[in-house]
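Note that this complex is displayed minus one protein chain, with the remaining chains in position.
First chain written, first letter: the chains are A, B and C, and each begins at residue 1.
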Amino acid sequence: MLQDKAHPLLSVRNLTKSFSGKLVVAGISFDLYPGQVIGLVGENGAGKSTSKNMLCGLLEPTDGQILVNGQTVESNEGHAHGISAVHQELSLFGSLTVAENMCIGALPGSRLRVDWQQMQCIAREQLNFLGMDIDPDAAVFSLGAGQQQIVEIGKALLHADKVLILDEPTTSLTALEREKLFRILDKLKERGMAIIFISHFLEEIYRVCDSYIVLRDGHQVAGGALAGVSRRKLEALMVGRALEESADHGDVSDTGTEALRVEHLDSADCRDISFAVRHGEVVGIAGLMGAGRTEMAEALFGLRPSTGSVHVQGALLTERSVAAMKALDVCYLPEDRRNNGLFLNRPVRENLSAAAISRFIRRRLLKLGFAGERLATQTFSRAMGISIPHIDVKVDALSGGNQQKVLLGRWLASEPKVLILDEPTKGVDIGAKFDIHNRIGEIARAGAAIVVISSDLPELLQVSHRILVMRKGRIVGEFRRDQFDSVKIISLAASTGEEGLAT
Amino acid sequence: DSITLGLSVDQLFESRVGVNNAIKAEAEKRGYALIEVVADGDAQTQNQQIQSLITQGVDAILVCAVDQNTIERALMAAQRAGIPVVAYDRDLPASRVVAAFVGPDSLSDGREAGAYTAEQLKAVEGEKVIVELIGALNDQNGIDRSKGFREELASLDNVKLIEVPTDWDSARALSGTQNAFQANARVHAVYAATDTHVPAVETVLADLGLLKKVGEDGHVVVTGVNGSNDGYQAVANGTADGIVVMDLDATGQTAVELASRLLNGDAVDRVNVISGNFYTTDNIESNKDTIWGAR
Amino acid sequence: MIKALSESVQTRPVAPVLIALFIGFSLFSPYFLTTGNMEALLTANSVVLIASVGMTLVFLLGGIDLSISTVISVSAVVSGLVMAGTGSIWWGAMAAMSVGLSVGLVNGLLIGLLGLTPFITTMATQLIARGVAFVLSKGIAVQGTPYGMLDFGFLTFHGIPAVTLTALLVVAVCMLLLTLTDWGRHVMLIGSNRNAARYSGINVRWVEVSVYSVSGLLGGIAGFISIATLGNAIPGVGDTLLLIIIGAVVLGGTTMEGGEGSIGRTVLGVGLLAVLISGLNLLGIPFYDQLIIQGLLIFLGTWLAMKLSARRH
Partner (left out) sequence: MKTFSGDALTRQKWLPIAIANAVFSVLLAFASPAFLSLANFQSMLVQSAVTAIMAVGMTFIIITAGIDISMGAILFFSSALFAQLMIDTQSYLLAFAAALCCATLLGGINGLLVVRFRMSPLITTLATYSIYRGMAIHMTGAQNIPVPREMGFLGNGRVFGVPVPILILLVIVVAGVYVLNHTRLGVYARAMGSSTRSARESNLPTAPVTIMVYAIGGFVTGVAALILLARVGGLQSGIGIGIEFTVIAAVILGGTKLTGGSGTVIGSVFGAFFLVLIENGLNLMNASPYIYDIVRGTVLLAAVMVDRLSVRRQQKALLAVKAARFDQPQSVGSTT
């Protein structure tokens, strides 16, 4: 697949897209050479995913040209020219197996006879290549978020022959898998594949990209070789202002009373989980993909069958159900925002108020109507920095990061006493991420107990007072803030290092 | 000023179309105009349609109701507008509006088939198993055909009657008959509330190798009511014993005639029945001309 | 309230199609826009309107209620029997509503609590309800319904039939419930994403039980109204209505997937079908050609409506 390195593989000229008059991508132009990796960065809603969709033929550009090997590509056929993508919202089929998902774009065998054996082989090979232990026969819906993301990457890699676009491919991956992915990207690069890499993690951009393009409100505000551009500069370009460092959370006073105590929690994917969180404390939970963190959170929240006991504010919960939890001001932010979080075809307003609608019920006149819902949700939405024209747009039309902010907004707005956040900043841009970290700190200082599950270790190191490490469904270690050490945490999670470090 | 008749039909199927054609022919003969509306089995729609006939200023309304008593409301509006109403095929006994009814005498039709069946089975020793394919449970004609049939069976003793509801649907008649034959080692007779089910019965008999002609050993007595081509063919072939043939032409003619007399202010009988004729293999060919389905 | 109404009038792409048909029929048939015809049209469609609102709620929830048409039948029969027995219209109304409510409740409990599939469950209760209607009535109209019912059917206010007003009242109440209460909001959210609703702490089961119950209740009311419009309680009265009800709801733009649509749209859908059928009849088009034209117009109407709403966004 050796290509001529002197001629661009992909040229984009003045690519423009507007949704019913609103300009979303405003004339971006760039060239992409074989073996080159361009980082596409920008805030939430800057137009990155929209650009990707136009490149791989899912959206018709309002204006502009896409050229592959110097030839103009008609819209809707990017895929036919070897452009493939890892989509931000995974393009998987839940009820199909991993192997079927990976091979669906080019099923082996003939039209009338799919070669299952070969499909198995291809999938296995691909999974080995990715270094992942996933059963090719498993139905995708039964996989955790991280594994699904791996499947999506494997699927895209299978079909990519010229250009690969990765739209936030690492949001559910932990450091280990990320590094694996990057090494694969390096290999592809050597083979002459051209890559567009979209991410909110700037360290990843520096790790994999040669050049960069910054989008702000759909405009291409900067671009060029990455070497020599400082991280601060890049951030400033994206946000349009310099970012301040987020405040250090410091230590929590030991005096806080216990808000949440979990004892011997057992469920399908986690075993013998015991821990406690005090008021004002932020506990991070680290672990590899599929370590059972989501499972544990859902089990303790009453979303899955489980045994063991959970105490909230000292009182034992006899019946664990979402309603009971909510009554005690315990909240859970789910990881899978599309399936378990958002009401996609409902407006942002209803999504924001979904968990607290009863609070807005008008007291007068037969309790009909919702007083102040619009105002309150507008306030949340502004506080969360969600960029939308008005509060009644459907969530479906929002960019990935903004969707995440809506979801987060719903739970932060409900003023919880105990808050469990599963991957809270998935897909959120750097500016907003710092805001969210600060919010978490504020809420904790105000007396809430917070559990943060995250695959982004720096995030955990930043916000937590204490980090628990999970591996294969069990808690295998605990670190206090003064013991934080990313290497140790990772090695414990991966079980490559010494056993149980901290106490 | 010419006369316009409104024709409100419950649903379209073969024998209904037969009467309607007779009505149309008679109306044409008399120089009447005719507006036809079909309710497709929905009582609400029929009400609305009758109302629209009234709005369009028809002089008289001929109606075959979706269900007896379902259209009283619209008929009262007709009465207020001074439009006489004639019911055909399906009587509306409780109605205070309908001035006249013309239609089959379903009780007597059922009796004729019943009497024949009873006569044939008299000689059978032991239990006499009879399968009855019942029409719709909410259709008075269906109910009466069943009632008449059973009245005549009373003369037999040791009868086992197997009721198979069909809702006038041949597919259901088919599976019901098939199951009935599975459940009983020997079935002596089948009675179909409509002879359009006879071919389905024949299918079952053929399946089991029981399709014998009248008079042959092991023949299953098959009777029905209606006079369709299906029934006529089967009787003419000798695979079915006999059918009660309704006189659709006379029904249609009488309906228009009644309307005409009501319009003239003449007195008419409230109930005008046109009873059917029972034809067997012996006399069906000679009466071919009077069988609507045979044309 | 005003806001809810204006909201429901907006984004109703079926409306222009309805208006166009209305004007068209008025021009082509001198009988279309007469009080007699309009009265008949409104009366005949009141039952469908009430039942369609029930079906709309169920659709919004992401379910389906096949039993609603036979709930009409069985509650009409029971109501008729009660009225014949007691001579009281009020007792009849109570009976109809309680029969409808109980069938709905059974549906709701089976679907919401036991987690059975709505399609088969409501199909089963449909069959049972139909059987009960036949057993109770022996297949024929209930005799002895008070004449007061028919008078009710004939009653009009300023040319609008009382039964239609009743239907509109029911529609309005349901609209209020759907748009202005947390219950209504929960219905929409569950329909949009059942999982997310569960994760948000919405009591999904209870809402499901209640929606099917309300749907049953509306079927009961429709059954009662059917006695007024037909003059009698008939065991098969609702059986033919199922496709019409589903058609009206979907035509209005409420989808079976849930979370999208509104009662206002259904009202327009019912209106569109009603006008269509009445107009085609008055034009003297043969029944079978009416079927063809109806199909074409349903298709074109929905398509046009979709185009119009796409343009608006």
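Convention: contacts are C-beta pairs under 8 Å (C-beta built on N, C-alpha and C of every residue); 3 or more make two chains touch, one makes a residue touch a chain.
If you're wondering where the values come from, they're calculated on a predicted model, not measured in any experiment.
Participant: Omitted chain: which shown chains does it touch?
Facilitator: Contacts of the omitted chain with visible chains: A, B, C.
Participant: Thinking of the whole complex, not just what is shown, which of A:T16, A:S29, A:S91 or A:Q483 touches the missing chain?
Facilitator: A:S91
Participant: Since one chain has been left out of the picture, which residues of subunit B touch it in the full complex?
Facilitator: 12-14, 16-17, 134, 137, 162-165, 170-171, 173-176, 178-180, 182-184, 196, 198-200, 202-203, 206-207, 228-230, 233
Participant: If you put the missing chain back, which residues of subunit A would it touch?
Facilitator: 57-58, 79, 85, 87, 89-97, 100, 104-105, 107, 111-114, 116, 133-135, 137-143, 155, 266, 268-269, 271-272, 274-275, 305, 468, 471-478, 495, 499-500, 503
Participant: What is the set of subunit C residues that contact the non-displayed chain in the whole complex?
Facilitator: Given the touch definition above, subunit C has residues 64, 66, 110, 114-117, 119-121, 123-132, 134-135, 138-139, 243, 246-247, 250-251, 255-257, 286-296, 298-299, 302-303, 306 touching the missing chain.
To be clear about the criterion, only the chains that are shown with their structure count from here on.
Participant: Sort the chain contact graph into one of these: line, ring, star, complete or other.
Facilitator: Topology of touching chains reads as a line.
Participant: Find me the chain with the mean Cα position closest to the mean of all the protein Cα atoms on display.
Facilitator: Looking at where each chain's C-alpha mean falls, the closest to the middle is C.
Participant: So what's the Cα centroid distance for subunit A and subunit B, whole Å?
Facilitator: Subunit A and subunit B have C-alpha centres separated by 71 Å.
Participant: If you average the CA atoms of subunit B and of subunit C, how many Å lie between those two points?
Facilitator: Measuring from centre to centre gives 34 Å for this pair.
Participant: Could you tell me which residues belong to subunit C and also touch two or more other chains?
Facilitator: In subunit C, no residue touches two or more other chains.
Participant: Residue numbers in subunit B touching 2 or more other chains?
Facilitator: Not one residue of subunit B touches more than one other chain, so the list is empty.
Participant: List the residues on subunit B that touch subunit C in their complex, please.
Facilitator: Residues of subunit B touching subunit C: 9, 12, 35-38, 40-45, 47-49, 51-52, 54-56, 67-74, 76-77, 94, 136-138, 140, 143.
Participant: Across the complex, what residues on subunit C touch subunit B?
Facilitator: Of all residues in subunit C, those touching subunit B are 31, 34, 36-37, 39-41, 43-45, 47-48, 134, 139-141, 143, 150, 153-154, 226, 229-232, 234-237, 240-241, 244, 277-278, 281-282, 284, 286-288.
Participant: Which residues, counting only subunit A, touch subunit C once they are in their complex?
Facilitator: Going through subunit A, the ones touching subunit C are 20, 303, 322-323, 325-326, 332, 334, 339-346, 350, 354-355, 357-358, 361, 367-370, 410.
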